[in-house]
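A single protein chain has been omitted; all remaining protein chains appear in their positions.
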Amino acid sequence: MYRYDDFDHRFVDERVAQYRDQVRRRLAGQLTEDEFKPLRLMNGLYLQMHAYMLRIAIPYGAFDSAKMRKLAHITRKYDRGYGHFTTRQNLQLNWIKLEDTPDILAELASVEMHAIQTSGNSFRNTTTDPFAGVAHDEIEDPRPYAEILRQWSTLHPEFSFLPRKFKIAVSASTEDRAAVKMHDVGLYLRRNDKGEVGFEVMAGGGLGRTPLLSHTIKPFVARRDLLSYLEAVLRVYNQYGRRDNIYKARIKILVQSLGAKKFAEEVEAEWLASDREAAALPDNYVREIASAFALPAYDNTPVDEAAFKRDAAANPAFARWLRRNTFGHKSSNHAVVTISLKPVGETPGDCSADQMDLVADLADELSFGEIRAAYEQNLVLPHVRRDALFGLWKRLEAAGLGTANIGQITDIICCPGMDYCSLATARSIPIAQDLARHMAAKEEAIGTFNIKISGCINACGHHHLGHIGILGVDKNGEEVYQITLGGDAGNNAAVGTIIGPALKSDAVTGGIDTLIDVYLKLRQDGERFPDTYRRIGAKPFKEALYAVA
Amino acid sequence: MLLLEDGTLREDGWHHVADDEAIPASGDITVSFTRWKEVGATLNGRSGKLGLRLDNTTAPADVAPDLSHFQLIVLNFPKFTDGRAYSQARLLRTRHGYKGELRAGGNVLRDQLLFMRRCGFNSFIVGERAVKEDWAKAFGEFDVFYQTAQDGRPWVMRQRLNAAP
Partner (left out) sequence: MQLVTGNRLRDGVPIYFVGNGQWSPSIDAAQLVEDAEADALLAVSQEGAPPLPAVGSVLIEAVRENGHIKPISLRERIRAEGPTTGPMTHQTAIETAAR
């Protein structure tokens, strides 16, 4: 993985020193809260219901055992011993003291981490495929580009005060595992007729109050032009994006109001007029960055397939975990392992400091120290030999990390909601906990399914993209939940549609259960829920859900 | 009015003529873009330097043909969170080749100064706080930059490429 050089080290040190001084000035009364807020947000510090919340960046979700141990240490020393992995491949700590934050950022800097731009109206963490580098269906490793984008987007002098936040995702495989189309800018790595690498650039996606999927604005941008082209996109947005209404300030609204074609023309004109050489990305530079992501030296001794099959046959629970939590690796002796942070009845995405330490140890022993965070709020060990899987599973089981539910109905994406978040309008975690408890028994029969829950319209829980989406809202002081059906992420991305009147909190689990029963009865040939929904429409679901009322 | 320029504080010597105010016969003045469009040609005979105040919705391309008339351009940050003038500044400096003084006005705060300078601003309208809180120090808080910009300082990709064997 990428290692900081002297420049990167000096930069984060300078950033910590700058922030330490900003905190000092705030505590001394030299900065008002209005002045300080954007500064702390640019270092990932929110003020939530119970305390400050620090959102630590895990750039493109890739980290390692040393970083994980540091996160565990910070979680223990400065917080209450647990953290929350988010849908932006970041880690949130819920109980942080402002006066501790400069020291926490200094500790992060010591392991090549930071919390820069995990909030604020600028570039956020660039996300990518958690299986990057090892997925069997990959065209090229997207991480070098994500790292180049991380650096380019860090304290960008022109684009640090955009109309609104700006999220970029990169995908470089056949299957889009990064929900690219819901991003402000999405990049699909492509090869042209000559075999050269470039990007299909999408713009104008985003969730929130107006969920929209992005449009292709240029089918192929040569690798060399990646940064200059993105600068043109951002310059058009910075000048013409709306600033009068926070709900209309994302680039998606600009793309929608101009039309994707006109927006693309504006960007093209800006790009052609710009100094493209100044920000050109030379091949040798990309190669240099990419060399940091070379695959480790695998042990290619063949796996004892007979023993492997024996373990799986003798342990149905292990076999189930294998089926659900492992993914094909480029090396046939290895597997990509997803560690579920969704034990039934727990807070989705939460991880204790002890669990973090264990994952770090397991990464060292079994995965060349490497760990990934997935936007679905799970962790990934990217290179595990298949003959080590049985032992790995047993140790994960013992620590509450062995849940075999990846891609299943209890693998719920869920924002912190009103239990923590000051923006929330309703709770989301208790809904997820109750749903998971109730659905666990049916999980096997249901198969691939995803439920996504947000506690407010900002949609951190991606509810629009859930096969079933749940949005908690406040109705005259009462929590009620809007249900959307038919959403999908990835290649077939679709925004779900609201089925009808919102449900009271105690009716959500029963209501979802009814919807699932309709699906199980009417699906054909193992159809996924969104396909069934598109085939038969909302009517049968609606009739069943509101029959009682 | 207090100005921060080249790391030092000084008083502003310019007179900023309001749109409904008569143009003084001499002295260094700035006018709004609206005023300039009305009376531009008549200002050429005056003694004293001429400057232009632009609001942050004016496209630099619209001003480009007239740039040779101005020794000062003042761009505006109505709120420090409104970053449109950063793009205006870069475009004036690069695409339109403006070489004169580029001044940041409006809600100018210490922690944005470095971004502004990187985009090509070289003077800043500040308040008394700038003295007490030693704002000039803000320019020196970083010497590592990940983007090419308009302040001529080295940036990391170029530095790495130059250092490569």
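Chains: A and B, in written order; residue numbering restarts at 1 for each.
Criterion: a contact is a pair of C-beta atoms (placed from the backbone, for glycine too) under 8 Å apart; a residue touches a chain by one contact, two chains touch by 3 or more.
In this text the structure is predicted, and so the values were computed from the model without any measurement.
Here the chain not displayed is in touch, across the complete complex, with A. Check A:Asn43, A:Thr326 or A:Thr347 against the missing chain and you find that the one touching it is A:Thr347.
Among A:Asp6, A:Glu99 or A:Glu305, the one in contact with the hidden chain is A:Glu99. In the complete assembly, the contact with the undisplayed chain comes from A:Tyr52, out of A:Tyr52, A:Phe161 or A:Phe541. Of A:Pro296, A:Gly400 or A:Gly500, it is A:Gly400 that touches the chain left out of the display. Contact between chain A and the absent chain runs through residues 26-29, 32-33, 47-52, 79-82, 95-99, 343, 345-347, 350, 352-355, 399-401, 418-420, 424, 427, 429-430, 433, 477, 479.
In this section, only the chains that are shown with their structure count from here on.
One simple way to say how far apart two chains are is to compare their mean CA positions; for chain A and chain B this gives 39 Å. Only residues 59, 80-84, 86-88, 90-91, 94-95, 109, 111-112, 114-116, 118-119, 129, 133, 141-149, 156-157, 159-161, 164 of chain B touch chain A when the two sit together in their complex. Residues of chain A touching chain B in their complex: 5, 7-8, 10-11, 14-15, 17-18, 21-22, 25, 30, 35, 38-39, 121, 151-152, 154-162, 235, 238-239, 243, 273-275, 278-279, 281-282, 284-285, 288.
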